[in-house]
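Certain chains of the assembly are absent from this excerpt, and the rest are unmoved.
Residue numbering begins at 1 within each chain, and the chains themselves are lettered A, B and C in the order written.
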Amino acid sequence: MAETQNLFSNLQHSRDAVCRADGLACARGAITVFEGVSFSLAAGQALCLRGANGSGKSSLLRQLAGLLPAAAGTLTHPDPAYGTHYLGHADGLKAALTIAETLAFDAALAGYRADNDAYADIAARLGLAGCDWQFVGDLSAGQKRRLTLARLIMDPRPLWLLDEPMTALDAAGRALVTDLAEAHLENGGMIIAASHETLDFADEEVLLEPRR
Amino acid sequence: MLKALENISAFYANPTRFMALARQVHRPLWALAIGVLAYGLYRVAYVPADYQQGDSVRIMFVHVPAAWMSLFGYSFIFIASVTALIFRHPLGHVAARAAAPVGAVFTLLALITGSLWGQPMWGTWWVWDARLTSVLVLFFIYLGYIALWQAIDEPTRAARAASILAIVGFINVPIVKFSVDWWNTLHQPASVSRLARPALHADFLYPLLIMGAGFLVLFLALTLTRMQMEVLRQRLRARAPKGEPPHV
Amino acid sequence: MSGLMRIFAAICSQHMHLSWRSGQTMLAVSFLFIAITLLPFGLGPELKLLRALAPGLLWVVLAISLLTGLERLFQADYEDGTLDRLLLVPLAFEAVVLAKLLGHYLALVLPLILAVPLAGLLLNIEAARLPVLLAAMLCGSPALVLLGGIGASLAVSVRRGGLLTVLIAMPFYVPVLIFGAAAGRAGLETGVAVGPYLGILAALSAASLLLAPFAIAAALRSALR
């Protein structure tokens, strides 16, 4: 995490934070997608959501981010507005901005401004070339995905919600995600990720079984 | 009194109790609507032809109650939406959604009968008179409200969006009315004037009031029936096991 | 600049930046001129008639250009996931909405209004009358943007909800158009006081400012479910 230390001196998250679900249920439209999901996560732990296609992993992540209300059960989690990163299927990138402009916006949403060298550093760390002229709309699928990781680096928040974090990434990209995740866990962060692949950084799993 | 109202409303917040009540009420309500309307039409048939307007004055007995219902309908939607959104009364959305097309049809009826009446009276189907124009705008507000309900497939999301529109739109109605009045009194040429309205003779007044009452009961009956349909549809949806169509 | 203010400024300026980058700003202004140019073809070129109708036409054209642009105000952000992100910033979502609306206003509406004097000359309004028209538009246009924003936010989860935006927003535009055009006409006729009209327009804008951010934020939140 050498480069990011220029921005944040290895910020430690509170060791008391928890993220817990108790008998959680999720309704989409008229359908109950899952029911009775419970888990508990303490600082420094990572959880991998598993389940067949359509079993409600993405929906659960949106519930944790406060974007989707719970149909039943209770959720305890950090205040999403300060404590949560949510990386979903939609990447929130603007095709008409350059990489540097995108990073500057990320910085501003984190409440600060850095100089161009810092942005170039971060882009290099993410394996992206042409920081100050490459338009985001021209990036390849994996390059876009890498760019979204910048948010995790630039804005330290305790809870990361990652929906299929390995999508479109090559081997180096996967290693990058794993590195970031491990450093985050060491600093006392929490991660909940949905994936169909094995995630090296996750120590626990929750299996969502579709209600039939 | 308020407390009692609250209790009643809480009691019927349960859709099952509402459905039980509705089953008891809906036949008498329809009977009443048909009865009052039939009696009203009978009275209208015996109203003497107007010395100025001839038989076309009979349009009034449809037009005026329809116009009243257009305003009543939107107020109804507003109150139902507030109940649903702020007091979280589950039947509010159902009532608002059920009433919207009914209100819109009454508004359209007022517009059409008004136009039909305008042709013999003013020699034209339409003038940009203040009252007419504000009814037209009201009709558009209805349309937007209905379109919003239909455009969003997910029921809870549609319900929230529609009630936001209903509430904001209700604030807009008096503003439109007031601005249109001003617009028109400033610039309406004297050549097009509404018919001079003498104080309404009792021969006209009573049939009109009866028709008004009939339209009101008809509105309530139609809305109640549509509410029942809506609740049934929601139930079928909720009961559908996975793999079965959630909408009927 | 404090963190929260920086977030507000970033959201506002990103919106402006994107509008400018994608050519929206220039296009909105060109749209105004093209519409003004098309009208005489439809209406016939009599100068006197055009002059009499000019303020009203300019208002209608302004309203329609505005609506055309509003349509996608939140749509792109909704589709690409930016709205999800903006719900997770330490700024009240109402303020986020206000930042976007302000960005939209500065990037698209203000240039449009500033182009109106030139368009007015094309329609033969006397130069001396233009300040009143301009003042009326400055007072009334925030209401148009804020109320249009309500339509845009309600239509956001609907695919191709563009025309729905228009349908919802238009009834709200009626009062603004009425008083706007009245102010324009009053500006043309000497002796009619313009002040009250401007006051009403400003009041409509102020009322929308109080109401719209809450309605829009609520609508967007429920669209994201």
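Observations on the model:
We take it that contacts are C-beta pairs under 8 Å (C-beta built on N, C-alpha and C of every residue); 3 or more make two chains touch, one makes a residue touch a chain.
Since the model is a prediction, treat every value here as computed from it, not as a measurement.
The assembly described by this file has a subunit formula of A x2, B x1, C x2.
In this section, only the chains that are shown with their structure count from here on.
The mean-CA centres of subunit A and subunit B are about 49 angstrom from one another, to the nearest whole unit.
We define each chain's centre as the mean of its Cα atoms; on that basis subunit B and subunit C are separated by 32 Å. Inter-chain centre distance (subunit A to subunit C, centres taken as mean C-alpha positions): 36 Å. Listed for subunit A are no residues, as none touches two or more other chains.
Taken residue by residue, subunit C touches two or more other chains at 225, whereas all remaining positions touch fewer. Across the complex, subunit A meets subunit B through its residues 28-31, 210-212. Taken in their complex, subunit C has these residues touching subunit A: 3-4, 6-7, 9-11, 14, 17-18, 21-22, 79-82, 84-85, 87-91, 224-225. For subunit A in complex with subunit C, the touching residues are 65-69, 80-82, 84-86, 88-94, 96-97, 101, 105, 108-109, 111-113.
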